[in-house]
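This is the structure I want to talk about, given as C-alpha cells.
Apart from one protein chain that is not included, each protein chain of the complex appears where it belongs.
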Amino acid sequence: MADGKMRVLIVDDANLVRLYYRQILEEEGFEVEEALNGLEALERLLVSPADALIVDINMPQMDGITFLGALRRQALPLSAIPALVTSTESSADDVAAARAAGANFYHVKPIGREVLARYMAMFCGAPQ
Amino acid sequence: MPLIRSKCDNAAAGVLREEPASLASASPDERWAAARAACDPACISSLGDALALELDARVRQAIFTALARIATPESAGVILPYMRVDDASTRTGALDALRAMPEAARPHLPGLLVDPDADVRILACDLVRDAGGADGPRWLCAMIETEPQANVCAAAVEVLGEIADAAAGPCLSRCAERFPDDPFLRFAIKVVADRVRAETPAPRG
C-alpha cells in the first residue's frame, strides 16, 4: 500500500513469534510481511523489497546466517536492507557468524515490545 | 514450418558416464553421485563417515537425503550429532532430513527433549511437530511442566499450538505462571490456550 508505511519482513519459522512481532509492529505503524525461511525471504524480497528485516537463525531449508550472506551478495538496494538477528542461541560463535554474514544487530530472545520497536524505528526512521 | 524437431536417438545419454562413484572421491560431482546411489541400510556407516568430512553443501545435502531415504532409527541416529554443530546451515540440513523421516526420528525424540544442551532441546521441540505422532502433545506438555529455560518452553508452546487439544490447557497455564516476566512466552501461551479451546472438535454424531 502506498501510504508511506515502512515495511518490515519477519523471517522466522515460528508462527507465534511472527504473530507476536506482527502485532507489535502493526501497532507501531509498520507494514509487516512474513517469510518462513531464508529462501522464501529472498523470493519475497525479489518481488518487493522491505525497509527492515527481523531474522531468526534456525529455520528449514535456509538458515538466517546463510540468508544474510546471500542477501548481502545481491544488488542494491536489496543488499543494504538493515537486519536485526534474533535467536535463542547466545553462544559467541553465533553472534560472530551473524555479524560476519551481515547482521546489523543481534538480540537474544525474548525481545520485548519497546526494544523491538526501538530497533525498527532506528532502521527505518520513526514512522509517523 | 518448424525447426523444432523430434530426436529419437539416445545421444543425450552419452553425457553420463557410468562408473561407480566413491564417497571419498576428490570430485564433488562424484561424491554427490555416490551419495545419491547409497540408499541401502548397508551404506549407513559409510554415509556417516562421509558426512563427518564433507565440506560441500550440495554433497552434504545429498548425503542427508540418502540417510532420509534409508529412514531407519540408525540412519536418523547418524544425523543427530549434526543438530549441535556450530555451523547453522549444517544444523538446518540435519533437521530437514530428520523431518523427512518422522517414523525413524521418533524413537530419538524423548532423549533429545531432555538433552543437557538447551539449543538441542529447542530443535527437538520443532521435530515433535512432524515426528512426534500421537505422543507429541503428551511429551511437550510434560516438558513445559519442568523445563527451566523459557526459550525452550516457548519452542514447545509453538508446536503445541499446532498439535495439542484442550487437554493441554492446564499445563499451559502452569507454565505461564512459572515465567511471569517473559513477554513473548506470556503472549504465546495465551494465543495457544485460546486456540486449543476453540479447536477441540465437537463430538460427531
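Each chain gets a letter, A and B, in the order it is written, and its residues are counted from 1.
Throughout what follows, a contact is a pair of C-beta atoms (placed from the backbone, for glycine too) under 8 Å apart; a residue touches a chain by one contact, two chains touch by 3 or more.
Please note the rule applied: contacts and distances are computed from a predicted model.
A.B. asks: Which of "Coenzyme Q-binding protein COQ10 START domain-containing protein", "protein-glutamate O-methyltransferase", "Aspartyl/glutamyl-tRNA(Asn/Gln) amidotransferase subunit C" or "NADH-quinone oxidoreductase subunit E" is the UniProt protein name of the chain not shown?
C.D. replies: "protein-glutamate O-methyltransferase"
A.B. asks: So which shown chains sit in contact with the chain we cannot see?
C.D. replies: Counting the whole assembly, the omitted chain is in touch with A, B.
A.B. asks: Among B:Met101, B:Cys175 or B:Ile189, which one touches the chain that has been omitted from the display?
C.D. replies: Of the listed residues, the one touching the omitted chain is B:Met101.
A.B. asks: Which of B:Arg69, B:Arg138 or B:Arg186 touches the chain that is not shown?
C.D. replies: Selected residue, touching the omitted chain: B:Arg69.
A.B. asks: Which parts of subunit A face the unshown chain closely enough to count as touching?
C.D. replies: 15, 18-19, 34-37, 39-40, 42-43, 46-47, 60-62
A.B. asks: Just the residue numbers, please: which parts of subunit B touch the chain that's not shown?
C.D. replies: 1-8, 10-13, 15-16, 28-29, 36, 55-58, 61-62, 65, 68-69, 71, 96, 99-101, 162, 198-199, 201-202
To be clear about the criterion, only the chains that are shown with their structure count from here on.
A.B. asks: Where the CA atoms of subunit A average out and where those of subunit B average out, how many Å apart are those spots?
C.D. replies: The answer is 23 Å.
A.B. asks: Which of the residues in subunit B come into contact with subunit A in the complex?
C.D. replies: 86, 88-89, 91-92, 95-96, 99, 118-119, 122-123, 126, 150-151, 154-155, 157-158, 161-162, 182-185, 187-188, 191-192
A.B. asks: Per the contact definition, I'd like the list of subunit A residues that touch subunit B in the complex.
C.D. replies: Within the complex, subunit A contacts subunit B at residues 13-17, 19-20, 57-66, 88-89, 91, 93-94, 97, 109-113.
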